[in-house]
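Scroll down for the structure; my scribbles are underneath it.
Yeah, one chain of the complex is gone here, protein chain that is, but the others are all in their spots.
Up next, chain A:
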Amino acid sequence: MAKSALLKSSLAKKYWMAFTGLFLCVFLVGHLAGNLQLLVSGEGARDQFNEYALFMTTNPVVRILSIVTFVSILFHAIDGVILTINNRKARPQGYVSFRPSTNSTWSSRNMGILGTVILAFIVIHLVNFWGEMKFGGLDNTMYTTANGDEVKDLYSLTIMTFQDPEWGLVWAFGYLIAMIAIAFHLYHGFGSGFQSLGLNHPQYNSIVRKIGVAFAIIVPLLFAIIPFYIYFVLETI
């Protein structure tokens, strides 16, 4: 009983959802810290970012973390789809008049749609950058850093993607849309994850809520600034 309870029950699905969701929040912070190095300009920038990318692809701890991240996204997405389908089935006949806006936020009612947008983004994002890095044609553009490390030039790939005269802005706006989806997803999700894990205490609820709202605004905003900065501000390479 106890074992199946932690895998199959309604509450188990929520624990996994919350656990993976909150882990992905931590992942976002790490990812953002890396991306923010793209705001640095000058020749040193190329070295710094590429050395960082090299570290991220070779360090064993980071490798484990990246596997955990992939598994989390997979679990979170599959679990999210199962939950959304089950929840729809729980009310086969809908209301003629239903006014949920009087009692809940839009974000909280559209986590599935927001998640789907995020998932689409993650797939495109992985094909564009991770896939290129791992399997793609970057081999042609090997670059030697000041330290003498020979690396795939992820820096130039990123800058050229967003500085492309035809597609740069399109990519940037696509990126912006995804970040808006993440913002709304986390506007509800951050606090919701704590509640799902049973972490609710009258003394701390409002703090968790405030941190969640701040997180949902600041993190996606910082992510979203970068491609526009690269397009409009950074000198072209």
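To be clear about the criterion, a residue touches a chain if its C-beta (ideal position, glycine included) is under 8 Å from a C-beta of that chain, and two chains touch if they have at least 3 such contacts; residues count from 1.
Criterion: contacts and distances are computed from a predicted model.
Enquirer: For the chain that is missing from this picture, which UniProt protein name fits: "Molybdopterin dinucleotide-binding domain-containing protein", "Fumarate reductase iron-sulfur subunit", "Energy-coupling factor transporter transmembrane protein EcfT" or "Nitrogenase protein alpha chain"?
Expert: Not shown, but named in UniProt as "Fumarate reductase iron-sulfur subunit".
Enquirer: Check the options A:Ser41, A:Thr58, A:Asn86 or A:Ser206 and report the residue that touches the missing chain.
Expert: Hidden-chain contact among the options goes to A:Asn86.
Enquirer: Among A:Ser9, A:Ser41 or A:Thr58, exactly one should touch the missing chain; which is it?
Expert: Checking the options A:Ser9, A:Ser41 or A:Thr58, the one contacting the hidden chain is A:Ser9.
Enquirer: For review purposes, identify every residue of chain A that touches the missing chain, sorted by number.
Expert: Counting over the whole complex, chain A touches the hidden chain at residues 1-2, 5-6, 9-15, 83, 86-87, 89-100, 102-105, 108-109, 111, 188, 191-192, 195-200, 202.
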